[in-house]
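Heads up, one of the protein chains got dropped from this complex, but the rest are sitting where they should.
Our next item is subunit A:
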Amino acid sequence: MAAAGAGRLRRAASALLLPAPRLPARELSAPARLYHKKVVDHYENPRNVGSLDKTSKNVGTGLVGAPACGDVMKLQIQVDEKGKIVDAKFKTFGCGSAIASSSLATEWVKGKTVEEALTIKNTDIAKELCLPPVKLHCSMLAEDAIKAALADYKLKQEPKKGEAEKT
(Lines give C-alpha, C1' and ligand atoms only; values in the text may rest on other atoms or scores of the structure.)
Protein backbone atom coordinates (compact mmCIF):
# COMPACT_ATOMS: atom_id res chain seq x y z
CA MET A 1 0.00 0.00 0.00
CA ALA A 2 2.79 2.37 1.03
CA ALA A 3 4.83 1.25 -1.98
CA ALA A 4 1.94 2.06 -4.32
CA GLY A 5 1.55 5.47 -2.68
CA ALA A 6 5.27 6.12 -3.00
CA GLY A 7 5.15 5.07 -6.64
CA ARG A 8 2.28 7.44 -7.32
CA LEU A 9 4.11 10.23 -5.54
CA ARG A 10 7.27 9.58 -7.50
CA ARG A 11 5.35 9.62 -10.77
CA ALA A 12 3.59 12.83 -9.76
CA ALA A 13 6.93 14.33 -8.80
CA SER A 14 8.54 13.43 -12.09
CA ALA A 15 5.52 14.79 -13.95
CA LEU A 16 5.81 18.12 -12.10
CA LEU A 17 9.57 18.30 -12.11
CA LEU A 18 10.45 19.99 -15.34
CA PRO A 19 13.16 18.24 -17.36
CA ALA A 20 16.42 20.15 -17.78
CA PRO A 21 15.39 22.87 -20.22
CA ARG A 22 16.88 22.14 -23.62
CA LEU A 23 16.28 24.26 -26.65
CA PRO A 24 14.15 22.24 -29.11
CA ALA A 25 15.82 21.50 -32.42
CA ARG A 26 12.90 22.79 -34.47
CA GLU A 27 10.10 25.16 -33.48
CA LEU A 28 7.77 25.82 -36.34
CA SER A 29 4.70 26.95 -34.44
CA ALA A 30 6.29 28.82 -31.55
CA PRO A 31 6.84 32.51 -32.12
CA ALA A 32 10.27 32.42 -30.45
CA ARG A 33 13.11 33.29 -32.77
CA LEU A 34 15.47 30.34 -32.79
CA TYR A 35 18.68 30.47 -34.71
CA HIS A 36 18.58 27.10 -36.42
CA LYS A 37 22.07 25.65 -36.53
CA LYS A 38 21.94 25.51 -40.34
CA VAL A 39 21.34 29.27 -40.42
CA VAL A 40 24.14 29.94 -37.94
CA ASP A 41 26.47 27.67 -39.93
CA HIS A 42 26.18 29.90 -43.00
CA TYR A 43 27.41 32.85 -40.96
CA GLU A 44 30.12 31.06 -38.96
CA ASN A 45 31.48 29.14 -41.96
CA PRO A 46 30.76 31.50 -44.81
CA ARG A 47 31.06 30.25 -48.32
CA ASN A 48 30.92 32.35 -51.48
CA VAL A 49 31.03 35.72 -49.70
CA GLY A 50 32.58 38.27 -52.00
CA SER A 51 32.35 39.95 -55.37
CA LEU A 52 32.94 39.12 -59.01
CA ASP A 53 33.93 41.59 -61.66
CA LYS A 54 30.73 43.52 -62.38
CA THR A 55 31.93 44.74 -65.74
CA SER A 56 32.72 41.29 -67.14
CA LYS A 57 30.40 40.02 -69.90
CA ASN A 58 30.12 36.63 -68.25
CA VAL A 59 29.02 37.98 -64.89
CA GLY A 60 25.39 38.65 -63.99
CA THR A 61 24.68 40.84 -60.98
CA GLY A 62 21.39 40.93 -59.09
CA LEU A 63 20.78 43.60 -56.42
CA VAL A 64 17.42 43.27 -54.65
CA GLY A 65 15.77 44.66 -51.56
CA ALA A 66 16.13 48.04 -49.82
CA PRO A 67 18.03 49.32 -46.76
CA ALA A 68 14.82 50.89 -45.43
CA CYS A 69 13.32 47.38 -45.34
CA GLY A 70 16.36 45.95 -43.59
CA ASP A 71 17.08 43.50 -46.41
CA VAL A 72 19.51 43.94 -49.32
CA MET A 73 21.02 41.05 -51.26
CA LYS A 74 23.64 41.21 -53.98
CA LEU A 75 24.10 37.94 -55.86
CA GLN A 76 26.56 37.49 -58.73
CA ILE A 77 27.01 34.55 -61.11
CA GLN A 78 29.81 33.74 -63.53
CA VAL A 79 28.74 31.76 -66.57
CA ASP A 80 30.97 29.92 -69.03
CA GLU A 81 30.51 29.73 -72.84
CA LYS A 82 28.35 26.62 -72.53
CA GLY A 83 25.82 28.47 -70.31
CA LYS A 84 26.84 26.73 -67.08
CA ILE A 85 27.26 28.72 -63.88
CA VAL A 86 30.81 28.12 -62.73
CA ASP A 87 31.05 30.58 -59.85
CA ALA A 88 28.71 32.56 -57.61
CA LYS A 89 29.27 35.17 -54.91
CA PHE A 90 26.96 37.04 -52.56
CA LYS A 91 26.84 39.91 -50.08
CA THR A 92 23.86 40.56 -47.82
CA PHE A 93 22.64 43.28 -45.44
CA GLY A 94 19.98 41.46 -43.47
CA CYS A 95 19.18 39.10 -40.63
CA GLY A 96 20.71 35.67 -40.11
CA SER A 97 18.01 33.98 -42.20
CA ALA A 98 18.59 36.42 -45.06
CA ILE A 99 22.34 35.76 -45.00
CA ALA A 100 21.76 32.00 -44.94
CA SER A 101 19.17 32.14 -47.75
CA SER A 102 21.46 34.07 -50.09
CA SER A 103 24.45 31.94 -49.15
CA LEU A 104 22.51 28.77 -49.90
CA ALA A 105 21.35 30.30 -53.18
CA THR A 106 24.96 30.73 -54.33
CA GLU A 107 25.72 27.13 -53.36
CA TRP A 108 22.76 25.81 -55.34
CA VAL A 109 23.30 27.79 -58.55
CA LYS A 110 26.88 26.61 -58.89
CA GLY A 111 27.11 23.84 -61.45
CA LYS A 112 23.64 24.50 -62.85
CA THR A 113 22.88 25.89 -66.25
CA VAL A 114 21.16 29.23 -66.60
CA GLU A 115 17.83 27.49 -67.33
CA GLU A 116 18.16 25.09 -64.40
CA ALA A 117 18.93 27.95 -62.01
CA LEU A 118 15.61 29.56 -62.92
CA THR A 119 13.82 26.58 -61.34
CA ILE A 120 15.17 27.22 -57.84
CA LYS A 121 12.14 28.04 -55.67
CA ASN A 122 12.04 29.99 -52.41
CA THR A 123 10.09 27.14 -50.77
CA ASP A 124 13.05 24.80 -51.33
CA ILE A 125 15.41 27.29 -49.70
CA ALA A 126 13.06 27.76 -46.75
CA LYS A 127 12.66 24.02 -46.28
CA GLU A 128 16.40 23.35 -46.40
CA LEU A 129 17.09 26.02 -43.76
CA CYS A 130 14.00 25.19 -41.67
CA LEU A 131 12.92 28.82 -41.79
CA PRO A 132 9.98 29.75 -39.55
CA PRO A 133 6.91 31.30 -41.27
CA VAL A 134 7.92 34.84 -40.24
CA LYS A 135 11.23 34.44 -42.15
CA LEU A 136 9.81 33.15 -45.44
CA HIS A 137 10.27 36.55 -47.07
CA CYS A 138 14.06 36.08 -46.76
CA SER A 139 13.92 33.03 -49.00
CA MET A 140 11.67 34.90 -51.45
CA LEU A 141 14.23 37.70 -51.70
CA ALA A 142 16.97 35.10 -52.35
CA GLU A 143 14.92 33.67 -55.22
CA ASP A 144 14.46 37.23 -56.55
CA ALA A 145 18.22 37.75 -56.31
CA ILE A 146 18.92 34.63 -58.40
CA LYS A 147 16.40 35.72 -61.03
CA ALA A 148 17.79 39.26 -61.07
CA ALA A 149 21.34 37.96 -61.59
CA LEU A 150 20.18 35.66 -64.40
CA ALA A 151 18.22 38.49 -66.02
CA ASP A 152 21.25 40.76 -65.86
CA TYR A 153 23.42 38.06 -67.45
CA LYS A 154 20.87 37.51 -70.24
CA LEU A 155 20.72 41.25 -70.87
CA LYS A 156 24.49 41.37 -71.24
CA GLN A 157 24.35 38.56 -73.82
CA GLU A 158 21.71 40.35 -75.99
CA PRO A 159 23.89 43.07 -77.66
CA LYS A 160 26.42 40.35 -78.56
CA LYS A 161 23.71 38.46 -80.43
CA GLY A 162 22.46 41.68 -82.03
CA GLU A 163 25.99 42.53 -83.14
CA ALA A 164 26.48 39.03 -84.56
CA GLU A 165 23.24 39.38 -86.54
CA LYS A 166 24.23 42.78 -87.87
CA THR A 167 27.57 41.52 -89.20
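As a working rule, contacts are C-beta pairs under 8 Å (C-beta built on N, C-alpha and C of every residue); 3 or more make two chains touch, one makes a residue touch a chain; residues count from 1.
To be clear about the criterion, contacts and distances are computed from a predicted model.
Comparing "Gap junction protein", "cysteine desulfurase", "Phosphatidylcholine:ceramide cholinephosphotransferase 1" or "Elongator complex protein 6" against the UniProt entry of the hidden chain yields the protein name "cysteine desulfurase". Interface note for the absent chain: among A:99, A:114, A:131 or A:146, the touching residue is A:99. Residue positions on subunit A in contact with the hidden chain: 2, 6, 9, 12-13, 16-18, 21, 23-24, 30-35, 39-40, 43, 46, 49, 51, 63-74, 91-99, 134, 137, 140-141, 144, 148, in rising order.
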